[in-house]
Every structure is written in structure tokens, then in C-alpha cells.
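The complex appears here minus one protein chain, its other protein chains still in place.
Let's turn to chain A:
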Amino acid sequence: MKNLFKTAAFGMFALASTAFIAGQANARDLTIVGWGGVAQAAQSDVYFKPFSQKSGKPFLEESWDGGYGVLQAKMKAGAPNWDVVQVEAEELALGCADGLYEKLDWDKIGVKDEFLPEAVNECGAGVYYWSLAMGYDGDKLKDGPKNWVDFWDTKKFPGKRSLRKGAKYNLEFALLADGVKPAELYDVLSTDEGVNRAFKKLDELKPNIVWWEAGAQPVQYLASGEVSIAAVYNGRVTGINKAEGKNFKLVWPESMYAIDSWVILKGAENKDAALDFIAFASQAENQAKLPLKVDYGMPNKKAAATIPPEIDANLPTNPENLKEAIPLNVDFWIDNSEALTARFNAWLAQ
């Protein structure tokens, strides 16, 4: 009996070590990491493939769902296996402060004057503006939710809800649902009472929340009827409307917007090619093509000016959509993301 146990244990060990050795890889092509889905498919068409044709070198693309810790762990483990990564605003600031990214040579990128000021960073160049907004199926809900109070109201709008897993955005949404005015949002959230209040409000909805991590999930949940309202990336909603003829609606008031950036991981194998790629993806003529495929706002002003009005109406950067939208407070999340993420994870597992 003991022999059997030992044999089994050794067998598993041997298996694990072979897998480990087989996992080692050779020199690698320029690896670009986006957020998957419709956005990355569009990026692939207008940035990745044309750039690869121009430079004559192949590229690899991968996708991720964000999380500063993922990058931290990658850098801690030694030479990173990604070169260019699309990161969210606070990931950009955190990693730049922590020395995880290469400093960008904006002279080489060359379009600093054409960029909106917040899209220019010493470590990152703006990818696009996007919104996290309420989405619902317009065929199932005729008179849809108007704000986050409605989102929390499961009597008025029966069914489950889907939210992006993580502390960021959900604490804000919870406070909005609890009656906090958008202008005071981050003042309230900066206090301990405010954080407690947000978690208490999330408690109310917890049994009815289906959490998502990848941007494709909430639209699937809406399509299958598993949830009735979801917080979704705006581009996914118009994307599925176009691709599958759905009638999904977005609620722009109280949606939250932010800008993503391209960064180059420190010590990346292909960092020169990576900078060339960022320069390519920042040019006005290339950026102008992206909103034709997916509804995100462009940081290059010259590119933004060329967008046809019927497409511009669906972009997070459209003045009409921005009117009641709330910008993500990046500074707040730079200082608090670790503590609040830890608390959120504990809350989630309880």
C-alpha cells in the first residue's frame, strides 16, 4: 500500500517535471498583447498586420484581461514574454512608478502634438478611450434602466446582473446606486466610511451578481438571458449589434470612461520593434481606421476629426455621450488599488 502511494507520487513528479522542461521556448517574435474580442480583431486588421507587412517581420498576438499584478508577477519572474501591452490608466501609472515599463522616446513616435495631453505619458501612448456602461437587451427591456439605482433595483428590473470582477468601477457604481452624486464620488470613496458604504451596497446585490472577467462574457450573458443588465465595454455592445443584429442598448449617463495605453515591458526582447509599432499605431492615418471597425475614441486629434458623424455618435468621446459620463479618477486608484483589491477579494470569497 505504501509502495503504491510512493509510485503514484513519483509518477506525478516525473510528469510535472517533463511538462516544465517542455515549456521552455526559443527566441520570439514581437508580441503584442491587447484585450481580445472585437477591439483586438480590429487592431489586428488596422495596426498589427499592416505593421508586420511594413516591417517585414512576423508578430505574435495575445490577449489578457488586465490586472496590475499579472504584469508585476511577469516582471518578477524574469525576462517578460510580452513586448507591447495595452494597459489601463492606473496600470500605466503604477508600472511607470514601479519601473516595470520602458520609457518611451516620443521623438521617435513623432505625433506628440497631435495627441490629447492625457494620452501622452513618459511610459505610455494612448490606445483608445473606452467606457464601462450599463448595457441591456432592448428587445427584452422596453423601458430600460436609466442609472445605477435602477441597476440595483431587482424588483423593477428582475433578473441577475453582471459586473466586471474587481474593486475598480464597482465601488464607484455602488456609491452611485446609493445616491452619491457623481461630483462627490471620489471624495466619499476616499474615506473609510465611503468604502464601507460601497461594500455594504455591493452586499445587497451580491447574490444576484454574475462576475465577468473577459469582455466577451457580459454580452454573452445578456444574449443568453442569464442576466438582464450588465456593465459592459461600450464597443462590445455595438459590436454584437453589428455582428449578430441584436438590439442591445447602452446607458451613457453615469457610464465611466478612461483611456488605455500601449506600454513596453522593461527589458523586453523586441523593445525597438515595439517602439516602432507604437509609433505606427499612433499615426493619424492609422488611428482613423479603428473607429470604423469598433466604437472606441481615438487619442490622436487629427484622427478623431476625420471620423464620420454617424460613427462618432457611438464613441465614448462624443460630447453628447460625455455629458453625464464620469471620468475614472486614476490618482485614487494608484494609491488605493492594492488595499481595495485585497479587500474586494476577501469580500468576494466570504
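In this text, a contact is a pair of C-beta atoms (placed from the backbone, for glycine too) under 8 Å apart; a residue touches a chain by one contact, two chains touch by 3 or more; residues count from 1.
In this text, contacts and distances are computed from a predicted model.
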| item | value |
| --- | --- |
| Protein name (UniProt record) of the chain left out of view, among "Putative spermidine/putrescine transport system permease protein", "Electron transfer flavoprotein subunit alpha/FixB family protein", "Integral membrane protein" or "Serine/threonine protein kinase" | "Putative spermidine/putrescine transport system permease protein" |
| Candidates A:V70, A:L116, A:V149 or A:I311 - the one touching the absent chain | A:V70 |
| Identified contact with the non-displayed chain, of A:Q217, A:T317 or A:N336 | A:N336 |
| Where the unshown chain meets chain A, residue by residue | 1-2, 4-5, 8, 13, 17, 67, 69-73, 75-76, 94, 97-100, 199, 211, 266, 331, 334-336, 338-339, 341-343, 345-350 |
